[in-house]
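Worksheet: one structure, shown below.
Omission of a single protein chain aside, the complex is shown with its protein chains in their original locations.
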Amino acid sequence: MKKGLRLTVNGQPYELYIKPKTLLVEVLRDHLGLTGTKRGCDSSSCGACTVMLNGMAVRSCSVLALQANGGEVLTVEGLAKGNELNSLQKAFLDYGAFQCGFCTSGMLMSATALLNENPKPTKEQIKEGIDGNICRCTGYNSIIRAVTAVVKGEYKEAK
Amino acid sequence: MIRDFEYFAPKTLKEALTLLDKYQDEAKVIAGGQSLLILMRQGLVAPKYLIDIKGISELNYIKSDAKEGLKIGALTTHRTVEKSPMMRNGFSVLAEIERNVASIQTRNWGTVGGELCHGDPAEDPAPALITLNATLKMASLKGERTMAVEDFTLDYFETALKPGELLTEIQVPVVPPHTGTAYTKFTVIENDLPTVGAAVSIILGSGDDICQDVRVALSASAPIPMRAKQAEAVLRGKKITDALLKEAGEVASTEAEPLSDIYASEEYRRELIKVLVKRMGKEALARAKKA
Partner (left out) sequence: MSKYSVIGTRVHRVDGPEKVTGNAKYTFDLVLPGMLYGKVLRSPHPHAKILKIDTRKAKRLIGVKAVITGKDTLGRKQGIWRRFPELCDEEILCREKVRYIGDPVAAVAAIDEDTAEEALDLIEVEYEPLPAVFDPLEAIKEEAPQVHDGVELNINVTRHIEWGDVDEAFKKCDHIREDQYKLCSQAHVCMETHDAVVSYDYGGKMTVWTSTQSSYYIQRLMADMTGLREGDIRVIKPTTGGGFGSKFELDSAQFCAAILSMKLCKPVKIVLNREEEFTATKRRTPMYYFLKLGAKKDGTLLAKEVRVITEGGAYTAMGATALYLTGFFSSFPYKYPNYRFDGYRAYTNTATTSAMRGFGAPQSTFVGESQLDMMAEDLGIDPIEIRRKNGMTPNYEVPGQAYIQSCGLHQCLDKIDAHIKERGKLPPNHGIGVSAYGFMSGGIFNWFDTPYAFSAAIVRINIDGKVDLFTGACEIGQGSDTTLSMICAEELGVKLEDIRIHAADTGICPVDLGAWGSRTTLMNGNAVKMAAADAKRQLLEFAAAKMGPNIVYDFDIKDQWIHLADRPERGISYFDIVKEAIRGKDGETIIGRGHYTPHRKGMISPAYSFGVQAAEVAVDPETGRYKLVNVTTAHESGTVINPVGIEGQLEGAIMMAGGYGYCEDQPMDEGKILNPSIADYKLIRSLDMPETEILEIDTYEPEGPFGAKEAGEGLTNPTAGAIGNAVYKAVGVRINDLPITPEKVLRALKEKQKKSK
């Protein structure tokens, strides 16, 4: 009944053998130990499980892992280069764009997807870009300031 | 807890239809699955076989043709429609709507066909598709058939799809000249499911402001995405004024059959229908004049 799954996560190819009902988030967290991706709602509404699949932000709690078969996944663990944080991560630190941190991975992935698609978003577009992610701590505005700082080029990306 | 199931990921429509034909009621079709997986997690749906059609690339397209209009493959995502350069010449309303369907993550993964097949009366694209006179193409091993969008949903979460049948295409005919279409929804939180949604499409005569034809459709106002035909009758053949639009809103509000639930009372929904129909009528009129 189990099925084979090939998946590239943060550049690393994996081959797994899973039950078809396994969700993408479960493969990431429970099979690969990438616990940076969180689960917050089980109703496809909080965004804490957001990852990038083939370049798009998706909710990994609402995608069967087999639906991602052959795909490329980027999770929060794939953002830093070695021990150097990327621009968004640095901006989140500088602008205090998180508190408890439980939504932060998903928030960073939504922001990453946004900037990949549109490197110069307006404030309204930034708000729209993170609207699918609930943060119960910050009130979002510090996150918007952090993303804005990256858009304005306040940070240099590590090579 | 999601119950175990056997999983198939057909690569062609033919394969999918063969599987559906084989397993009939014991199978469920999954596309984006963002609604289905919630139901499965709650144990409300527990299929023995799951047929994943998300990877059928022949159902993922948007085509535009001067004669036949717009054809959207059922597996096209909301996001693709939102971003498509083909959403112009009267179709731009579809892109506007898609932009406010839930969050980007949902739109990236969810398909337009999947949403229609979910049969939720509180959904976005259906009312606008109804006002644009859109039809749906369905396929089974026995062949194909088409049906107007307005006839597709039968009741809460129930559609006209028969066992063994798949929705394959959404067809939106060429929009006649001097047509304006507008949709809006009322939500308490931005980009939420509509508490009430209203779409109005108005066709004006050439060179005059007389309403040649009109379509009004509502979401979250009845067990199905409904067409408000009595409201249309108020406007059809007349020169549209603010007073007439107000009347159309009131009539639509009366013919609708909204429910009371945790989001809104029936009474409030009726008030919202009045206002939204009036406003969208006005917006559609302005667009028609410009078209």
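Going in written order, the chains are labelled A and B, and every chain counts its residues from 1.
Criterion: a residue touches a chain if its C-beta (ideal position, glycine included) is under 8 Å from a C-beta of that chain, and two chains touch if they have at least 3 such contacts.
Keep in mind that this is a model prediction, so the values were computed, not measured.
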Neighbouring displayed chains - absent chain, whole complex: A, B
Missing-chain contacts mapped onto subunit A: 29, 34-46, 48, 75-77, 79-80, 85, 89, 92-96, 98-105, 108, 127-128, 130-144
For subunit B, the residues touching the chain missing from this view: 1, 38, 186, 188-192, 262, 264-265, 268, 271-272, 275
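Everything below uses one rule, namely that only the chains that are shown with their structure count from here on.
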Distance from subunit B to subunit A - Cα centre to Cα centre, in angstrom: 30
Residue numbers on subunit B that touch subunit A, as the complex places them: 2-7, 9, 30, 32-35, 37-38, 40-41, 50, 52, 54-55, 79, 102-106, 108-109, 190-191
Subunit B-facing residues of subunit A, complex: 1, 3, 19-21, 23, 42-44, 47, 50, 56-59, 62-64, 66-67, 69, 110, 113-114, 128-129, 131-133
